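A protein chain is absent from this complex, but the other protein chains hold their places.
This part shows subunit A:
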Amino acid sequence: MCQHVESTEINCLLCKNVRLLICLCSPFRCRSLPAQRKIYMRSPPIPEMATQEVQLNETLAHLKTESETLKSKLEEERAKLHDVELHQVAEKVEGLGQFVMKTRRTLKGHGNKVLCMDWCKDKRRIVSSSQDGKVIVWDAFTTNKEHAVTMPCTWVMACAYAPSGCAVACGGLDNKCSVYPLSLDKNENLAAKKKSVAMHTNYLSACSFTNSDMQILTSSGDGTCALWDVESGQLLQSFHGHAADVLCLDLAPSETGNTFVSGGCDKKANVWDMRSGQCIQSFETHESDINSVRYYPSGDAFASGSDDATCRLYDLRADREVAIYSKESIIFGVSSVDFSLSGRLLFGGYNDYTINVWDVLKGTRVSILFGHENRVSTLRVSPDGTAFCTGSWDHTLRIWA
């Protein structure tokens, strides 16, 4: 590889690979950018260079047509298997009765919009982050605050609880993901033990620990997702493929393997293989930014919520969208979605301050919940499915059951 690294790309004149300017592959010496500089070489240039540009245009056009044919072939293949709709299959299933879900706890203490929250595996603790840079760990049963950290940046858009319950990760406009080990000593200064793990070139939009405390998966406004080792801060794998900011991600439930799904501003939801970094499936049916993605509890499907005011269910084995959850009266975007334990209910937090509860199989809305005084920004169901928590721009979190 050429040693001279500049910031723009041109084709290397000899090896034809896309190199960074100015690259002349070894054994040549590069000079920096002045005009009229002679560059000496030890062997003559390859004669085909004159026709390089013509060839370039030909291959580009050829590739374009190839990609168009592949895209239409993909659509054809997917359409062939679309023999029935999900709600048709579910017609015989009993309808759901009336739901009585109310706010059981209100967690007050944030000074500004709550942007993200996560449950601890003990089903009791919650970590939440807000626009003013504060990250608070709560005991949801008693509504007491157990820990509070002030981040050096505002807009902490992502936070996650470690599986062991001993650490939290958070990040936002600082482009980093930092891990704070939680200690039992309340007086200890948590900020002193902070460990910077991820480094992106744009804001951090979401983060999640994998099955252990040792690895973190992050997504960023720079269009990439990345897998990091917590201890060393090393980048283990990066995932490129989104054409715009990646806003959300979710890991597949542990039994089903090493994949995760991400959704972005390019309206695409991509499913990735964590080991190879490859995008294995891609879905583009939303009409606007995808704000939230969540796997179905069995791991065979995932739901997404978008600014186009719809939630959609995509089945991974049928490789297509199988349900849309929308109503003409709902015009505000969905900021976050989550499934109940059995996957029968889909909860969506909307920008019109409400929470809509959908019957996943039948595609109908079963309930609408009011309570927040500003848009709902985050929603997670507790690990044992007994309650769900929502965070909102009205500075509070609510626990519903």
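The definition used in the following text is that a residue touches a chain if its C-beta (ideal position, glycine included) is under 8 Å from a C-beta of that chain, and two chains touch if they have at least 3 such contacts; residues count from 1.
To be clear about the criterion, contacts and distances are computed from a predicted model.
Peer 1: Per UniProt, what's the omitted chain called: "Ribosome biogenesis protein BOP1 homolog", "Protein transport protein SEC23", "Guanine nucleotide-binding protein subunit gamma" or "Cytochrome c oxidase subunit"?
Peer 2: "Guanine nucleotide-binding protein subunit gamma"
Peer 1: Out of A:Cys166, A:Ala191, A:Leu235 or A:Ile280, which touches the unshown chain?
Peer 2: Checking the options A:Cys166, A:Ala191, A:Leu235 or A:Ile280, the one contacting the hidden chain is A:Ile280.
Peer 1: Can you name the residues of subunit A that touch the chain not displayed here?
Peer 2: Given the touch definition above, subunit A has residues 8-11, 13, 18, 21, 33, 35-41, 43-45, 47, 49-50, 52-53, 56-57, 59-60, 63-64, 66-67, 70-71, 73-74, 77-78, 81-86, 89-90, 93, 96, 101, 104-105, 124, 140-141, 241, 278-282, 296-298, 300-301, 315, 317-320, 322, 340-345, 360-361, 381, 384-388, 399, 401 touching the missing chain.
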